[in-house]
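For this view, one protein chain was removed and the others were kept in their places.
By written order: A and B. Residues from 1 in each chain.
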Amino acid sequence: MAVAQLAKDVRAFRSARVGSRTRAQTLWGYALIAPMMAGFAVFFLFALVASLALSLTDWDVLAPPQWVGVDNYARLLHDDAFMTALRNTAALTIPNVALRLTLSLALAIALNSRIRFRAFYRTLFFIPVLTMPVAIATIWKWLYDPTFGPINAALGRLGLPQPEWLTHQGSALIAVVIVLLWSGVGYDMVIFLAGLQNIPREYYEAAQIDGAGALRQFRDITLPLLTPTTFFLTVIAIINSLQVFDLIFVMTEVGNTNRFPTIVYYIFEEGFKNFRMGYAITVAWVLLMIILAFTLLQFRLQRRWVHYA
Amino acid sequence: MSNHRRMGSEALTTLKTLVNRRTLLRRSAAGAAGLGLAALGGHADVDRVQAAQDGVCGGEEITITYGIWDSAQLPAVEAQAAAFKELHPNITIEPQLVPWDDYWTKLQTSVAGGAAADVFWLNADNLPVYAAQGALVPIQSLVDDGSVDADAYPESLRNIYTFEGTVYGIPRDFDTIALFYNKDLFDAAGVEYPTGDWTWDNLRAAAEALTVKDGDTTTQWGIASTLELQQGYGNFIEQNGGHILNDEKTEALVDEPAACEALQFAGAFIADGLSPSVAEQQANDPYEALFPAGVIAMIPGGSWNALTFSQANPAIQVVPLPTGEKRASAIHGLANVVWTGSQQQCAALEWVKYLASADAERILGETGTVIPAMEGLQEDWVGSIPGMDLQVFIDAVDYSFPLPASPAGPEWETKLGETLIEGWSGGIPPDEICARADEAADAALSAG
Partner (left out) sequence: MNRLTLRHALSEIVLHGVLLTIGILFLLPFVWSVATSLKPLRDLFQVTPSLIPSEVRWQNYTDVLDAVPFVRFYANTIVVTVARVAGQVFLASMAAFAFSRLRFPGRDAIFFVLLAGLMVPEQVLIIPKYALMRQLGWLDTYQGLIVPLLFSSFGVFLLRQYFLSIPADFQEAAMIEGANPFQIYWQIYLPLARPALAAFAFLVVLWSWNEFLWALIVTNRTEMQVLSVGTALLQGQHFTNTALLLAAANMATIPVLILFLFFQRHLVEGITLSGLK
């Protein structure tokens, strides 16, 4: 009786304060995000808005911009080079994201079991993240070397065709995705590991008692409880894949040209090599819209599959 | 357009007024003091007064920022800065080193953002663009009033830095192209070394004799038909009597018979297996790996390759490029230019004046890292590698052609190269390559 009365009192107490609490919460909310948003506005948003205006100009960087309205956007529709870059980027994003998440999860599960030398392996698979781009480029270019490289040597011995790898669009796609996976999987693995290790062991023990096998445990316990991590990594992976640049720069350049340009590479080329900065910014805005659309979609869909605490 | 210019000329006017007033004051003060002091018989004081008069550009402490991209040349630049400081104690030169790969990104950003270096290095590709957009201060006046001896520099070089009749930069150094070859590989194959009298036929024959195959794989190539215009096909085009661009730099001429023949000559090396393929050159740079490692017998290279090659392999020697219809070798060199937005244009021009002088050029020569552009100062460089006949590069100046560049930017060259690479990888039928390359370059030139 007394307990019920206490509960009622607490509820009344809480709801009485809801009104003022909401006002207070609103003010506090704005206050706590203010420093972050202020800095973000000054050092990012203003530049972004300025760039929107610049996308409506013809700007060769050295001289002031000249207004051209939506000409740049119209030009995009007929731009073969842009279409190629778009196609390349899309073609690498799908396998990269799918494979990367799968592989890093597999590695994380393997390194989450009680096998020996876990710490050693974790470091091993994380090392590409710490390796210098020049070292990455040298070794991988050698691996893909059509004449002297071991991959083609092995393929030759097996009687299989020996592609040109980095200078041929089709094989360059495969080559680039492999290197992207190689350099990114350790990073995601570590994040998955954290997510895995925080699933209470009791759940697995209970499932085992109930007679569930490893696969069933994975499907019913691991996967669902990992969804917040998976969601985060998926969003980040797609955003990063669509903006791949550094690797393209070191791996697929030959002479003065690039055999597998991505969108960001195209942006850089137009803006800083061809003196068409206004147009480059236009391409960047189109990319932003694409990424925004994908991300929004994922956030909408997350209600269906992500389980928060 | 005029923002930078207006700012520049305002600053210049203010500076000029200041200079005039101060010099006037100083001269009169010095005059009076000199008389007074002389009357007292103090020579040292007269000297001090004289020194104060020599403070150019207003006499106050000025710092000139100097943008450069090659760490190997920093000691030479610092030596020049020190010598300049002796001449003008009130002006300090501050070199700003930016890695080559990122130099242009940074330069464009700083020019657009309004804080570029006062004086900086520029190359042929970019001169027309920067000059056309008004980012550079013309140096014509220094040439006209004799502060800079333009005739001391090779004409082909000077032309690179003249835009629409106005001089914007004084060449600092130069490089030409010649043929490097590996003596050991020639000995092994029993082929006579290349000479200065070689023709295209000699080149082709040697390449064939020096290509070694092991079954299906090539273990050694006779020549590297490289994918760059400056070291490779550009020279063949000119040697055959063709041209890359027209004089107005508005149109590509690679589709003309002479030029096209040259392109086919270059492409044939790759198609016939005498040169590493495009894919191979992408995986392994011919200049950094394949040639020094002894897997290619001959390669057209620039004077800048000489030091590295000699250190990598003492068996490497050099001769002039072979003759086609005539001799030709691409010449290029970088120049010092002045930014229109500089707040210290007077001092910047003084620095450029000094850099164009024989003193400064001699310092360059002494360090042996580059060939000074001023005529007559090349002996130091020629003697810098005893085992190699570097005179070949100096002689090449006589038949050199300047690298063509357009105010629309270097995109035409990229597109041209792209098409050639596509063609030489087998992606375009051989008889269409010239036409497509010409088309691509033209499109880029008119896109602007």
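Some points to look at:
One rule holds for everything that comes next: a contact is a pair of C-beta atoms (placed from the backbone, for glycine too) under 8 Å apart; a residue touches a chain by one contact, two chains touch by 3 or more.
Model, not experiment: these values are computed from the prediction.
Contacts of the undrawn chain with the visible chains, over the full complex, involve A, B. Residue-wise, the contact with the chain that is not shown comes from A:Ala135, picked out of A:Leu6, A:Val70, A:Ala98 or A:Ala135. Check A:Leu76, A:Leu99, A:Leu155 or A:Val190 against the missing chain and you find that the one touching it is A:Val190.
If you put the missing chain back, the residues of subunit B touching it would be 65, 69-72, 94, 96-102, 105-106, 109-110, 112-115, 117, 284, 288-290, 292-293, 295, 302, 304-305, 307-308, 311-313. Mapped onto subunit A, contacts with the missing chain fall at residues 10, 13-14, 21-22, 24-26, 28-33, 35-37, 39-40, 42-48, 50-51, 61, 110, 115-117, 119, 121-132, 134-136, 138-140, 142, 145, 148, 182, 186, 190-191, 193-195, 197-200, 225-229, 231-232, 235-236, 239, 243, 245, 264, 267-268, 271-272, 277, 280-281, 284, 287-288, 291-292, 295-296, 299, 307-309.
Here is the rule we use: only the chains that are shown with their structure count from here on.
Mean C-alpha position of subunit A lies 41 Å from that of subunit B. On the subunit B side of its complex with subunit A, the touching residues are 1, 3, 104-105, 108, 111-112, 129-130, 133-135, 217-218, 227-228, 276-284, 408-411, 413-414, 417-418, 421, 425. For subunit A in complex with subunit B, the residues that touch the partner chain are 60-64, 141-142, 144-149, 164-168, 252-257, 259, 272-275, 277.
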